[in-house]
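Missing here: one protein chain of the complex. Every other protein chain is in place.
Labels A and B are assigned to the chains in the order they are written; within every chain, residues are numbered from 1.
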Amino acid sequence: MPLDYVVTYRAENHYDTLVNRAVWQFLIIPEDNDSQELVSVDFENSLGVPVQHSVNGLGFTTLQLHPNVPFSDVRFRATFKVMKQEVNPFDFIPLEDPSGGYRQIESLELKAQFEPFLRVTPYTRLPDDRQELYIFDREISVFDNLLALNQWVYRHLFFQSGITHIDTTLKEVIESRQGVCQDFTHLFCGLARRNQIPVRYVSGYLHQGNGYFGDSQMHAWAEAYVPGVGWIGFDPTNDILAGSNHIKVAHGKDYGDCSPLKGVIFAPGNNRTSHSVEVTAQQAQQ
Amino acid sequence: MLARVANNLYWMGRYIERSEHVARFMHVNYFSSLDAPNEHSQKRQFVLRSMRFMVGDPVSDPNEVLDEEQLLYNLGMNPDIPYSIISNVQWARENANSARDLISTELYEAINKFYHFVLNYDVDLFVKRGLYDFCVNITEMTTILRGKIRGTLLHDEVYAIIMMGMNLERATQIIRIIYTKYNDVLLARGVTGTEDAGQSFEWVTLLKCAESYDMMRRFYKKAPNTSSTLEFLILNPDCPRSVINSLNQITKHINVLDQSKNPKKDSTAFLVEKVRADLKFKYVEEIHEDIRNFIETKLNDLVNIAQKMEKEYFNY
Partner (left out) sequence: MITTNNQIFASYQKDPTLFDEVFDAQGEVREVYEKLFELYGNHTISNYVQLNNKAKASFFNQGITFQVYGEHETKEKIFPFDLFPRIIGPAEWDHIEKGAIQRSRALNLFLWDIYHEKKIIKDGIVPLELLSSSANYLHQMFDLDPPGGIYNHISGTDIIKHADGQYYVLEDNIRCPSGVSYVVCNRTALKRALFGVFNHCQAHTVTNYAENLLEILESVKPQGVDIPNVVVITPGMYNSAYYEHSYLAKAMGVELVEGRDLFVENDFVYMKTIKGPERVDVIYRRVDDLFIDPLEFRPDSALGVPGLFAAYRKGNVCLANAPGTGVADDKAVYTYMPEIIKYYLDESPILKNVHTYHCNRPEELRYVLEHITELVVKPVDESGGYGISIGNRLSKAEIAAVKEQIKKEPRKYIAQPIMSLSVHPTYIDESESFEQRHVDLRTFTLLGKDKEFVLKGGLSRVALKKGNLVVNSSQGGGSKDTWVLKNDQGPC
């Protein structure tokens, strides 16, 4: 039975000097896809500037704001209504022979097709001495390996807000064994790609009603390409597969492709930003 | 035309014009003082102070003794002094550089030659013996530039913008020069106590600083006094250096940019007309009554026009 979600995204920016010109781009709108339908978008900002819809370089819808009045504080609030289908992530027929999956993974065809999602990026680079941190077992299927990796990452790291930030490298994360959903996801991506599996970093919203880890911010998980099946979502922060509680916004190679708010400010000085996210659910009225 | 580039062209015009006025003021004042009829006007310190007053950097301490070579260097060739001729020329070229695709090759080459002339002038020669040569070259080169602007650019918006800058600057500089010489007359009178030939001498210098002495003689056919000088330099529309003439030019060029029949009341075109009308119907007696007030009001008007232009056309 489908679920109705109401997602509220809030952000507040403060600038030390008066800003005359700025451009903001939000990557926060839930994607329309097979398992979710975007019902409505409502966007408000304290400057009363009209919002423009655009599409970013990887094809995801963005919201853009070009204020033309001077300001030093601004608040944004977006509300989305999303209808999510009940998802059973295990609902597929696995390949009978695990080695078939590896043959596909190693084919030039597949490597060329999914090349960006095999790249080692600054966020997903494993330290030189940790290249062998997690090696897949070729006796079991790609999917089973990914499930095991999901659990391994979940057990290896401890969820802790405020330790890491957007510039934290995997080296630091692996050493401190602490982090938030971005760090769990980057580690998962780094290790899966090390084993030649194409993986996408996904940003979105998590309905936390069921006691899942998250921190009232945008959530992150990964989608891995499973031969013969397609892209499957893995949430290493919670050791689950992405399902009915995961509302996807965008994917990319890593966080850099998915950051929810980008701003270009034509003024000197520092700024502070705070975000918060709230997801509420109710069973859809049929 | 791009707003940023328009702004640069406008300033190019202003800097070219400004360098000419500073150069002419320096050498005319300096050399006419050498054989001035009264002793006070002959005093070198008096002349040097007058130059500092003109560039907007008056000497406040009456006992300060100015070093001639240092002062000439600062006004002419010191790149660290913003009002120096060399700074003006540098900025003129810098602004021309950023609009290089819009101005003619001929104009750019002339500005470039101008710049290299100033840059390569021997500083020592300039402060000791070269004042006349340097300043006359500056004024002649600016005349060439004016010719290139008129003769090698399409008389379109680009031209109008440059001419707006030049004429606004010219009006400003003429008023400043009037103010400076008026001030000199007061100081000279303070010493001699009478309104005499010495005063007339300062008016002659003023007219020469504005390259208008010959025209004035032809028009009035007698030696200048306060009234006729002010009338000629401010109100005579046929004198190409007069303030009203500059305002007429500004009006003509703003009408290229703003072709609306009845300009809106917050537009530059409206303000220009308003300032011009105010001056057009002034008597010289009114000006004479309170020269200082008149000068301050007019300078303020010109600043307001410049600010309006900036908002209306140079917004980027």
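Miscellaneous remarks
Simple rule for what comes next: a contact is a pair of C-beta atoms (placed from the backbone, for glycine too) under 8 Å apart; a residue touches a chain by one contact, two chains touch by 3 or more.
Please read all numbers here as calculations on a predicted model, not as lab measurements.
Taking the full assembly into account, the omitted chain touches A, B. From the set B:108, B:134, B:159 or B:182, the residue in touch with the chain omitted from the display is B:108, counting the whole complex.
When you scan B:97, B:200 or B:255 for touch with the missing chain, the hit is B:97. Only one of A:64, A:104, A:176 or A:276 touches the chain withheld from this view, namely A:64. The set of chain B residues touching the chain not shown comprises 1-6, 94, 97-98, 100-102, 105, 108-109, 112-113, 116, 157, 161, 257, 313-316. The set of chain A residues touching the chain not shown comprises 23, 25, 52, 54-58, 62, 64, 66, 108-109, 111-113, 115-116, 118-119, 252-253, 257, 262, 264.
The rule is simple: only the chains that are shown with their structure count from here on.
Between the CA-based centres of chain A and chain B the separation comes to 64 Å, rounded to the whole angstrom.
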